[in-house]
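Right, one structure below, let's go through it.
Here the complex is missing one protein chain, while the rest keep their positions.
After this line comes subunit A, so read on.
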Amino acid sequence: MEILDKLLNVALLVATLRTTAPILLVALGGSFTTKAGIFNIGLEGQMLVGAFFAVLGSIWSGSALIGVACGVVAALVFALAFAVLVVSFRANEVVVGLALNILAGGMTISLMKAIFGTRGSIVGQKIVGLPKVQIPGARDLLGSWAPLVSGYTPMVYVAFVAVPFLVLFYKRTRLGLYIRVVGEKPEAAEALGISITRVRYTASLLCGLLAGLAGAHLSLGYITMFTENMSSGRGFMAVAILIFSAGDPLKVLAGCLLFGFADAFSLRLQTFGFPSYLILAVPYLVALVALFALSYRSRPRIIRETLESMKKMLSVETKPAETGNNLPR
């Protein structure tokens, strides 16, 4: 009981929200492209350059805000490159996304070497991180529950507030509606004179914006440093969540919270002395298994068809020639 108490408490919930934020931001960004019918696995790279240039901007300008802006601009440049190749030149989305991810990884490492002469990470006093936002009155109203709503860095609020905004955006704004139409039924969009190209560019850039914010949160949020590959697969987790949620903001939120919780929980477990390499894999495993279980019924067609054909092959091999003994259930 005591152990449970130690594991599950307000601090764990706070940690959950904190770890959820970056993946939620980047996944919400991906929601724009997913809804517009683009499979964007370039999220990881956009987030990574966002993180790197946020640190760079912060050091150069001495301002966290300018740092964030630099991170966003860098991510937007990557998003634009993605859109030009995928939308205008109709290159394969997966190939372009992967290429940009690899480029992001390599570019940040070599720039780090060129500018700072170091390998591995940039740390130091000169990086100005984002301040924590204290919500006035929270302490008095909520007492020991106050940390649940107060004291996060700004991007955490941005991430969670973005969810209802996105719901509204897809339901009630013209651009949101057009993004959905372009993704779901491009012929309909075309027939009505909606420019598919323009809508997809817009969606890609909106995605870059949020991915950049997510990156800036990584490097200027709770820790103020940049390390090689610091997005550590969050962009890919976001892609997994997007596949299963079809970009729906509320489902994205649920998927990200699940991942955030598993992440926070595994960190907690680490303090109990479990081997860390195992623990670090836990959130990814939990999230994937849960996502798969949750969406098994509405699983994407590609997975469904693969499973079905596998089942068929197996059943044909094992099934005797004269069937008819398995009664209808």
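What we mean here is this: a residue touches a chain if its C-beta (ideal position, glycine included) is under 8 Å from a C-beta of that chain, and two chains touch if they have at least 3 such contacts; residues count from 1.
In the analysis below, contacts and distances are computed from a predicted model.
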| item | value |
| --- | --- |
| Hidden chain of the complex, named as in its UniProt record, picked from "YeeE/YedE family protein", "ABC transporter ATP-binding protein", "Quinol oxidase subunit 1" or "Pyruvate ferredoxin oxidoreductase" | "ABC transporter ATP-binding protein" |
| Identified contact with the non-displayed chain, of A:Cys70, A:Ala83, A:Met112 or A:Val181 | A:Val181 |
| Option touching the unshown chain, where A:Arg90, A:Arg119 or A:Arg172 are the choices | A:Arg172 |
| Touching residue (missing chain; options A:Val123, A:Ile194 or A:Leu288) | A:Ile194 |
| In subunit A, positions touching the absent partner | 168, 171-174, 177, 180-181, 184-185, 187-188, 191-194, 312-313, 315-316, 319-324, 326-329 |
